[in-house]
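Missing here: one protein chain of the complex. Every other protein chain is in place.
All chains are identified by letter, namely A, B and C, in their written order; residue positions are counted from 1 within each chain.
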Amino acid sequence: MAVISLEQVGYSYSGKELLSDVSVDLSPGSFHFLTGPSGSGKTTLIKLCYGALLPTVGRVRAFDADLAALDRDQTALLRRRVGVVHQDCRFLDHLPLADNIALPLIVSGRDMGQENTNLTDLMHWVGLSARADALPPELSGGERQRAALARAVIMSPDVILADEPTGNVDWDMSQRLLKLLVELNRMGKTVLVASHDLALIRAAKNQVQARVLRISEKRLQLAGADL
Amino acid sequence: MAVISLEQVGYSYSGKELLSDVSVDLSPGSFHFLTGPSGSGKTTLIKLCYGALLPTVGRVRAFDADLAALDRDQTALLRRRVGVVHQDCRFLDHLPLADNIALPLIVSGRDMGQENTNLTDLMHWVGLSARADALPPELSGGERQRAALARAVIMSPDVILADEPTGNVDWDMSQRLLKLLVELNRMGKTVLVASHDLALIRAAKNQVQARVLRISEKRLQLAGADL
Amino acid sequence: MKKGDIRELLAGDVQADRLVPPSGLTAHLTIFVSGAMAFLAVFALALSLASGRLADRWADELARSATLRISASADQRAVLTEAALAILEQTPGVASARAMTPEEQAALLAPWFGASLPLDSLPVPQLIEVVADGPGYDAEGLRLRLSAEIPGAVLDDHTRWREPLVRAAGSLRTLGVFSVLLIGCAMAAMITLAAHAGLAANAQVIEVLRLVGAQDRYIANAFERRFTLRALIGAAGGMALGVFGVALLPSAGDADGFLTGLGFQGAGWLVPLLVPLLGAGVAFAATRAAARRRLERLQ
Partner (left out) sequence: MKKGDIRELLAGDVQADRLVPPSGLTAHLTIFVSGAMAFLAVFALALSLASGRLADRWADELARSATLRISASADQRAVLTEAALAILEQTPGVASARAMTPEEQAALLAPWFGASLPLDSLPVPQLIEVVADGPGYDAEGLRLRLSAEIPGAVLDDHTRWREPLVRAAGSLRTLGVFSVLLIGCAMAAMITLAAHAGLAANAQVIEVLRLVGAQDRYIANAFERRFTLRALIGAAGGMALGVFGVALLPSAGDADGFLTGLGFQGAGWLVPLLVPLLGAGVAFAATRAAARRRLERLQ
């Protein structure tokens, strides 16, 4: 059974068709890359996967539930099982970074005392230990992106959807972030990473068995051996 | 005479020193890359160059004027001669993309009729002709970045400071954007590009004589032959 | 508002409370708007209550007293007075009727003739004070009957000079009620708008919370608590200032009997307590509605 599956999905923004007849299964423990030119619909596809957008055609299933059939509270609960790195990382600007990263724990009512070591380790891994008390507007572009990744994985979700998680960081850091994702994948998490960075994708293929999906002309294709 | 020059500049955010003893001259018509790990101060250095931040130590001169000595109106006028691509590209969310790109023309009171072909050409070059009427929140990450670059160069400024202008676009598009910058440099504009993308920098070195500056441990160094 | 809602609202949640930005201009706006409108509302209430009292008193004092004048020769006077009193006692709507003593009549006439007037030697008519009860009596019917049975009796119910005063008091009362309603509505509308503006300013907070898996109720509650509290604090402050201000107003003095002071009286001092409750209730409802509306825009 696939964790997330798109069945003949189509999506149009106000009448303009962007995706058409997209079908893909993310099976448990799989690692996917999603690539395609700027504006081809990578972010849109990821939003379809966690119910931020509902398909105009076809059906999206997550954990065996039709996303279009979930009520609002069920959608909220679903999001606790799916960690998302948004391309335009947004934070609560009045809370320090550590609280922002722990946000999914807070809203799901988890006991912060127990999760504390987890949080510390994670912030150390993404290189933000020194910035724990900074407010989000005081962060550099790359720091924000790393914080977004940390927030996405803090709940140890079943699925991780990362939209351009390394667009603003240097090569060394991007390798470090990739390693985190690979590690999580080894622990059984399903991972989907949207990226236009072919070098990153090539590097990843050495570490993990990853499939590369490419959006081109509204369709989703499996990328060939060139990657 | 340098267009922009930093003389023994130091910068601290609320007491924490980030840059120290940085001296660099951007001579007219030169092309510089600025690189360094995430959080090293690239964005900060660029903000110092156009007066968004004033140095805590040392002096920044632009067009022979000490930035710290300019009054607010003079700073505003200076900004019309310096095109800046901000890392977190911000727009007026209620105006269509074309107006956002033309914004520097509007606020400087230029006649829009005359500049219209210029605008059309530029939007075509960055691949946004089809999105001219879209509002900024409806754009993809890469589209926003391209729009930011277009807005920075629409006034044909003497200096172009671009902070990670290609972080969210694919390789082909980044080559295209680079070509635009190289073209402008050939026309005599001074260009400084902050980027962590070493592949881009290597590609650029084939097209233009560029110096690569690297921030490491608060200092600015000229990068060696490895680039 | 169901009972569970209130409990939930009061229970609070320290964690959730931190998720809403602590302050900012729109927060001050909510507090200030609630405060200012509560302050005005207290004054309008005071005006309304005072004009109500005034109208009651004027209507009472003026409508209830009439004078019956019996002009007759000295020998007939006592008989006719008795007869008139008998008739008045039978008239429905007359609470009491009393012949004035010579001293009272002398006092009434003193401004005209001086205190030393030899009343006995004058053909002064006998005056009878008639006090009506609640609904009053039928003045025309009474006049007819009196003119038939008691020659020289004239009933003066002061209608002519009472009327404008009663009308004025009535319009004062209308004005008071009207201004309370007006200020109440303006208060509700402004608190609603301030709450909406506050939520609009926090659009990003709501979006982020929804994206990380917070449920609608959780998000809405955090804002409801915050905004209800702000409105309550603002309105309570404004109310307190208003009551203080009303207490400081010069009082026209009660003993004068004609105009009452503008303040509250007795249990009336408790009425302003309704103002912060109204403010908090409006803020709660407005925030809930606005939060739900905003949330529904997000998938």
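Keep in mind that, in the parts below, contacts are C-beta pairs under 8 Å (C-beta built on N, C-alpha and C of every residue); 3 or more make two chains touch, one makes a residue touch a chain.
The structure presented is a predicted model; accordingly, all values stated were derived computationally and were not measured.
K.L.:
For the chain omitted from this view, which of the shown chains does it touch?
P.N.:
When the entire complex is considered, the left-out chain reaches B, C.
K.L.:
Touch as defined at the start, partner being the missing chain; which of C:A132, C:L146, C:A194 or C:L209 qualifies?
P.N.:
Residue touching the absent chain, from the options given: C:A194.
K.L.:
Among C:S48, C:T81 or C:S179, exactly one should touch the missing chain; which is it?
P.N.:
C:S179
K.L.:
In the full complex, which residues of chain B touch the absent chain?
P.N.:
Listed in rising order, the touching residues are 51-54, 72-73, 75-80, 84, 86, 90-95, 99, 103-104, 106-109, 112, 151.
K.L.:
Going by the touch rule given at the top, which residues of chain C touch the chain that is not shown?
P.N.:
Residues of chain C in touch with the missing chain: 24-26, 28-29, 32-33, 36-37, 39-40, 43, 47, 67, 69, 71, 108-109, 111-114, 116, 122-125, 127, 152, 154, 156, 163-165, 167-168, 170-171, 174-175, 179, 182-183, 186, 189-190, 193-194, 196-197, 200-201, 249-253, 256-259, 261-262.
The definition used in the following text is that only the chains that are shown with their structure count from here on.
K.L.:
Taking every chain's C-alpha mean, which one sits closest to the mean of all protein C-alpha atoms?
P.N.:
Checking distances from each chain centre to the full centroid gives A.
K.L.:
Which chain has its C-alpha centroid at the greatest distance from the C-alpha centroid of chain A?
P.N.:
C
K.L.:
Which parts of chain C, given as residue numbers and ranges, touch two or more other chains?
P.N.:
Residues of chain C never touch two or more of the other chains.
K.L.:
Note the residues in chain A that touch 2 or more other chains, in rising order.
P.N.:
In chain A, no residue touches two or more other chains.
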